[in-house]
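All protein chains but one are shown in place.
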Amino acid sequence: MASVFQPIPPRPAPVRTTGYVAWARANLFGDWRSTTTTIVLALVALWLLPGMAQWAIFQAVFHPSLESCQAARGTGACWAVVAEKYRYIILGRYPYDEQWRPVVATLLLMGLLGVSCTRRFWRPWLVPLWIAVLAGYFVLMAGGVLGLSKVTTDLWGGLPLTIMLATLGIVLAFPLAVLVALGRRSKLPAIRTMCIVYVELVRGVPLISVLFMASFLFPLFMPVGKSPDVLLRVLVGITLFAAAYLAESVRGGLQAVPKGQVEAAATLGLTYWQTQRKIVLPQALAMVVPAVMNNFIAIFKDTSLVTIVSLYELTGSLGLALNADADWRPYKLEGYFFIAAIYFAFCFAMSRYSLWIEKQVSVSRTR
Amino acid sequence: MKRTPIALAGLAAAALIAAAPAHAGKTLDAIKARGQLVCGVHTGLAGFSAADAQGNWSGLDVDVCKAIAAAVLGDAGKVKYVPLTAQQRFTALQSGEIDILSRNTTWTLSRDASLGVNFVATTYYDGQGFMVPVKSKIKSAKQLKGATVCVQSGTTTEKNMTDFSRANNLNLKPVVFEKIEAATGAYFSGRCAAFTTDASGLASVRNKEAKNPADHLILPELISKEPLAPAVRRGDDEFFAIAKWVIYGLVESEEYGLTQANVDKMTAESQDPVVMRLTGKSEDMGKHLGLERDWLVKALKAVGNYGEIFERNVGPKTALALPRGANAQWNKGGLMYAPPVR
Partner (left out) sequence: MTGRPPPRRRGWSWRSQAFRGLVYQVLAAAVIGLALWFLAHNTVENMRARGIQSGFGFLLQPAGFDIGESVIPYDALEQNWKAFLVGVLNTLRVAVVGIVMATLLGTLLGIGRFSRNAIVRGLCYGYVELFRNIPVLLQLLVWYLFFTDVLPPISEPLSVGGAFFLSKAGFSFPVPVWGLGQALAAAGAALCVPIAWAYRRWAIRQFELTAKARSTFWAPIAIVIAGSFAGWIAGGAPTAWNYPVAGAFTMEGGASATPEFLGVLLGLVLYTAAFIAEVVRAGIASVAHGQVEAAGSLGLSRGQTMRLVILPQALRVIIPPMTSQYLNLTKNSSLAVAIGYPDVVSIATTALNNTGRAVECIAIIMLVYLITSLSTAGFMNWYNARAAIKER
């Protein structure tokens, strides 16, 4: 039976499901509701964006000139205030000629943070490196040795203070948090109770009351004249505050370690501390790294509160820079936007890192 | 488990205590041992205490600190200034964080009696007033019916204002801010119809911080008495006496014509028995206070007499342009009356 090859007509190509057009169709014009939303939002954007762009960019004043700012008042932003005052805003009252010192010290600290955030460098020598860098930081900031002039802590301010308070707060809080978290899971009732009371007490009150206590009250709790510097007191307050929150994150990690691990360690004859150090903590801490990052972001933002107790970190130094200057004070909004951008840059970068490290950690868990 | 952090904290605390300046009992001994007077000042009120960009402090309250440092240590530069908010000031003094509080603080009975501090001597007689924008066309505080008023918290101003409001049936609404910058900021932005604080503070804010001082009017009513005085910790009568007599000495120096410029000449030449006592030429008055013979000469050389301090910081020729008024010498119609240095 001879049959002749009869081609059937080709089927039409499937609707494209990739590419810009298809994406737009699925995501912007999926059904009538989506389409309406897109159109409405586009109209709103058309209505709002040109005005905002005019204000923020096209009509704005960038070069530090007070006259142009006053001329542009109401129509354009005065970014000139940043150009004029950026050193005061970022570095606070630190003596002008010595301002390279906080810059170098802060870069050092940030470099160290960067190193500490890289998994490759998670080695024991990180601890001495931290101690060395912190020592260098304080020598640079405070001076009084190595031919550096002495700068008292009430002159420290701006971004270096923000970064220092946040970094030291979290670093010092960490060991305390681990101990409190262990204590909260301990079988010893007195220790467990104390840890619970500490954590719940601190988490129940606002940071500002802790700062009030550190700043106003603490000197009263000490023998006359034996009270440490206010910066130190505030740092201790932030540390104790952060430790309570951090302890809860660490406890979450501890709880996630399977019970079998502890039982296996017990059959091997490890003591309590050996079990914690070699079995439980390494697993738990790897899991809490993202949570620690989130705590760090929270503390970084919370350092803005120390301005209420008269330490001039970034938010405070902006006030300091603009409040006393009648000419530039009207442009405070632009100043706020500037430091908001700084905070945002730091926090957003850290939250991205937190997401990345979360993925890294969960890779090892799902394997 | 729990004891490790505590032990660490204990160690840290011990280290801190060791690092903190050592106080050996009496304030005077402590100051001498430390080589520095620790003085609590305002965070920034032009004319009274304000730091410039280099961190150098100046103002009337600051000059009091300098004078005491000069009298006690012989060097007006040996002062550590601790800027304090209204809330912090008394605990800072009570706790020994500072030796003397020279921060335009009003002397009142309840503060004197219940806060554990002793007020030394009035350095500025003041009264609380109101400031309003000129364009509001208000000429008297009695016209402020129902107005919102910006106030800094932690001062006697809130209570004074409440009393004034009740007495005149004004129903003033306070908007209370933690820091003076926030209060003045809110006033300048137009949130409040008026700003209230001591008249000297109003002058400072108006002339140093307003964009155009002529846009703001300080109303004529003074609604309270505000004797501003430095304070020391209670329980140390020697240092109390020193602080008191340095101030009185500067006031009496003005009365008898001793100035920063002529003090050397007068010490050498003057035959006036009062001047000779003040300069320590005839009698050693410093001995009674536990100070050197030339204690007042050093203070005068550092900051000048009370009149000079006033003129330099807040007087008519400065930006604040405050008249001498109640702060003139008693024989010129003012209230500045120093007990005799003898």
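Per-chain residue numbering starts at 1, and chain names A and B are given in the order in which the chains are listed.
Everything below uses one rule, namely that contacts are C-beta pairs under 8 Å (C-beta built on N, C-alpha and C of every residue); 3 or more make two chains touch, one makes a residue touch a chain.
All values derive from a computational prediction rather than experimental measurement.
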Absent-chain contact - pick from B:R111, B:K225, B:R293 or B:R324: B:R111
Hidden partner chain, touching residue among B:A186, B:I218, B:V274 or B:A321: B:A186
Candidate in contact with the missing chain, chosen from B:T27, B:S49, B:N104 or B:T155: B:T155
Of A:N27, A:Q255 or A:Q274, the one touching the omitted chain in the full complex: A:N27
Residues from chain B at the interface with the omitted partner, ascending: 1-3, 6-7, 9-10, 86-87, 90-91, 94-95, 110-111, 113-117, 144-148, 150, 153-155, 158-159, 161-163, 165-166, 172-178, 182-183, 186, 189-191, 193, 233-235
Chain A residues that touch the omitted chain in the full complex: 23, 26-28, 30-31, 34, 37-38, 41-42, 187-191, 194, 200-201, 203-209, 212-213, 216-217, 220-224, 297, 301-302, 304-305, 307-308, 315, 330, 332-333, 336-337, 339-340, 343-344, 347-348, 351
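The rule is short, and it goes like this: only the chains that are shown with their structure count from here on.
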Chain A and chain B: spacing of chain centres that average the CA atoms, whole Å: 40
Chain A residues within the chain B interface of the complex: 93, 95-96, 152, 154-155, 175-176, 179-180, 182-183, 186, 188, 191, 194-195, 212, 215-217, 219-220, 222, 224-230, 232, 308-310, 319-320, 323-324, 326-327, 329-330, 332
Chain B residues touching chain A - in the complex, by the definition given at the top: 1-2, 4-5, 16-17, 19-23, 30, 43-44, 51, 53-55, 80-85, 87-88, 91-92, 94-97, 178-179, 181-182, 184-185, 188, 208-211, 233
